[in-house]
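Omission of a single protein chain aside, the complex is shown with its protein chains in their original locations.
And now, subunit A:
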Amino acid sequence: MKNELTLSFLAIEENEALARMAMTCFITPLDPTLEEISEFKTIVSEAVTNAIIHGYECDGKSLVTIHATIEDRLIKMTVKDEGMGIFDVEQAMEPMFTTKPQMERSGMGFTIMESFADCIRVDSTLGAGTIVTFEKNFSPVTEVSRMR
């Protein structure tokens, strides 16, 4: 199947749940397994949370934009903000690294995204924003699950 979606929303924390819900609906026609849904939701949640709290520092007026395509069983997704950008992407992707320990951010967001997505790319420019790109292939639907 083929489908495409663009979703923009304000940088407020309440929209983390909105993004997860919308993106879960978007992949539902692929008939993913529960674990695939759960891992995909986690990727969305981590990327969107980063955009809201790091990119825009929850400014409540800027927009986060998700763009996603489905081709056959491959989903490609970008999460974009036009916020402050990442000073050092390599460092930001290290496990346990966080610039916001006072907010109890664990620094595990990128590690989780890397583990649950098939591939991830981070393009960031200081003062201009960040685009995180993912690809995830969903497993083929088996005959058994089709009959359920």
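Keep this in mind: contacts are C-beta pairs under 8 Å (C-beta built on N, C-alpha and C of every residue); 3 or more make two chains touch, one makes a residue touch a chain; residues count from 1.
Here is the rule we go by: contacts and distances are computed from a predicted model.
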{"item": "Name of the absent chain as recorded in UniProt (options \"Acetoin utilization transport system permease protein\", \"Anti-sigma factor antagonist\", \"ABC transporter ATP-binding protein\" or \"Ion-translocating oxidoreductase complex subunit C\")", "value": "\"Anti-sigma factor antagonist\""}
{"item": "Residue touching the undisplayed chain, where the options are A:T42, A:T78 or A:T133", "value": "A:T42"}
{"item": "Interface residues of subunit A (partner: the chain not displayed)", "value": "13-14, 16-17, 20, 35, 38-39, 41-42, 45-46, 49, 52-53, 95, 103-109, 111-112, 115-116"}
